[in-house]
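Pasting a structure below so you can have a look.
Note that this complex is displayed minus one protein chain, with the remaining chains in position.
So, chain A:
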Amino acid sequence: MPKDSGIGASPKRREDVRFLTGNGNYTDDINAHGQAYVHFLRSDIAHGTLNSVDTTAAAAMPGVVRIFTAADFEGVGGVPCGWEITDRHGNAMQEPKHPVLAEGKVRHVGEPIAAVIAESLEQARDAAEAIELDIEELPAVVDMKAAVAEGSVKVHDDLTSNLCYDWGFVEENREAVNQAFQDAAHVTSLELVNNRLVANPMEPRVAIGEYNRSTDDSKLYTTSQNPHVIRLLMGAFVLGIPEHKLQVVSPDVGGGFGTKIFHYAEEAFCTFAAKACNRPVKWTSSRSEAFMSDAHGRDHVTKIELALDADNNFTALRTDTYANMGAYLSTFAPSVPTWLHGTLMAGNYKTPLIYVNVKAVFTNTVPVDAYRGAGRPEATFQLERVVDKAARELGVDPIALRRQNFITEFPYATPVAVEYDTGDYHATMDKLTEIADLSGFDARRKASVANGKLRGLGVNCYIEACGIAPSNLVGQLGARAGLYESATVRVNATGGLVVMTGSHSHGQGHETSFPQVIADMIGIDEGMIEIVHGDTSKVPMGMGTYGSRSLAVGGSAMVRATEKIIAKAKKIAAHLMEAADADIELKDGEFSVAGTDKSVAWGDVTLAAYVPHNYPLEDIEPGLEETAFYDPANFTYPSGAYACEVEVDPDTGKVSIERFSAADDFGNIVNPMIVDGQVHGGIGQGIGQALLEGCVYDEDGQLLSASFMDYAMPRADDVPFYSVDHSCQTPCTHNPLGVKGCGEAGAIGSPPSVVNAVVDALQSAGKTDVTHIDMPLSPGRIWAALNS
């Protein structure tokens, strides 16, 4: 029987009612009294010297309040980067200044040059057209390998080159890895592109700045996954506002997928301008602006090589990757191709020797940063593609080759510096074999062929690292912040609880799932528990939601705070029942004295905490409110096995996904319905990457895919129903809930199986020379491969 409440149940989401009735409160739904509107004049060229910005005529236009340029930001900090990478020679990465408004040069299409504030948005737009720009166009550099070649145009004149860093990992293993390749019985190599993507949450970004001249307090409403991180970065590094003078509110947020983690120039601008103009200012991104100002994702070019011995055991892995940073370093950009990517290169396999080289490169493109999975999809894609190719070259079954090389003993220390606590890769592969009905594939292929279609099957595994992250570890790796989470649990006199969590929900359903955990701990109804998030004035501290960390880190903080609540409540109960603390038991919302029939209800204890007439005042304080900070001991390591079946139309090259199955191990599950939904959404995005999506620049740095007309988002008709299963559960050993995180798995695990399936389909038609096609697998590319 499925449970109907608590951990493991799937209650209906409580947030749904407001969303389904049009009563959500998204940032653009908020209007401040007396607000003015911001329009950014953005560069339409990719690279140029900014000789002058003449705002004289524009400033005289109707409704204009004020126009800002870089000159207004003298003495104001740049938009900071939150992670410093040390290169393979021990040097710090090159880190250019990222001004709020372009300073001296423009470096990508979409970079804001000036901002007009006016009484209406139309007036602001009209005035922006009257700004006179003198920009001397320079050659742009878009291709990464060209950008690091001798004599390339430099994106930043004050840096020595366009190379941000040249990272080697594990540098000490480099020679041993090279030796293993010399000794190998077989080497498989593959060059591939991990296509540049635009996250495109359906809600565009919005920022509203407010200033209170009486108290000198600033307030920012913003569409962020982590308002506290914005408070920290913007307050400390850009505007110099102490945290207690700066309130950041992220109300209902319409999807994030990574791109709403970062601190953006528009946020700092609106906060700054509200004070400078002494009135609220509002900026709402259009979708076109989003394409050229939201940080993009992926964009790696990789060569990967796998060495095997004569028995098909993996003996070494070597990769060489170019990772695009774009024109500036976005908040977490340097960490994505390094620590979130290199550390995952062992995958599910006991490859003993691994060396990863990553060259991060500046180009005249929009900054690139984390997008759902961030580094882990790039790692999984290349690894699972090269393993598939190796199986084909060796003439062995791709699943058997994987199984032969699986890690089977845990904890397992990989050669790339992480320790997997738990997992069972054979179990998820067994489950996949069952739910994907792999034994029925041959019959389905025959049926497809009879219909004039090619059919292919692709399978892959994945491992990811979630629950980012132990602060002491990430500190050593270059993070400039701690990555703990905090929760404050306040119990009201009448027994209801409010959890103020630093995690942020923008689709994940925390308002529903977090209470399930506490309800089980105390034995009370979920309806008595409410979640507050997304407002730095209500939630004192937090680090937000990314890297599938909310339940593993934020949920653990909530559990720790609730444990403190229970411990204190037991002391109060002991006093009320004149018993020893140690004898008090809590079950189903009742405190009892072990071995007696004495009991007192949860509500009586909470009332006593606030009306302490009969209360152990000499031992404990009144009130029932506790805060916990939780800093994890390790990452969590979800894993799984995915299968995709495609049909390819040989006449048109069109691919259709016929079946998609996912067997995941997320450890313990709090709300299976929500977990299913997270996996569905991730798979949808992974299929989008594999088949449809590609962010394209021309060689002059013009963004060709700048709207939904040119950038193909997956639509309902592009995807099938998915078969997902998470019954394989090896609980995480180091967090109190045994949970691992499920938000990114679908996007990490799905692209390789789609490409493996298409290659399989083409091979089945005798195209044995087609061993790889780069994503997105558009009909044109498939047709060309079929007709090569």
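By our rule, a residue touches a chain if its C-beta (ideal position, glycine included) is under 8 Å from a C-beta of that chain, and two chains touch if they have at least 3 such contacts; residues count from 1.
Note that in this section contacts and distances are computed from a predicted model.
Taking the options "Pyrroloquinoline quinone biosynthesis protein D", "2Fe-2S iron-sulfur cluster binding domain-containing protein", "Transport permease protein" or "Cytochrome c oxidase subunit 1" in turn, only "2Fe-2S iron-sulfur cluster binding domain-containing protein" matches the UniProt protein name of the chain that is not displayed. Among A:48, A:80, A:235 or A:509, the one in contact with the hidden chain is A:509. Note on the undisplayed chain: of the listed residues A:683, A:761 or A:777, the one touching it is A:683. For the chain missing from the display, the contacting residue among A:5, A:86, A:212 or A:288 is A:288, taking the whole complex into account. The omitted chain makes contact with just one of the residues A:281, A:724 or A:748: A:724. Remark: the residues of chain A touching the chain excluded from display are 12-13, 15-24, 26, 28-29, 199-204, 252-255, 257, 286-288, 506-509, 673-674, 676-677, 680-685, 687, 707-709, 713-717, 719, 721-725, 746.
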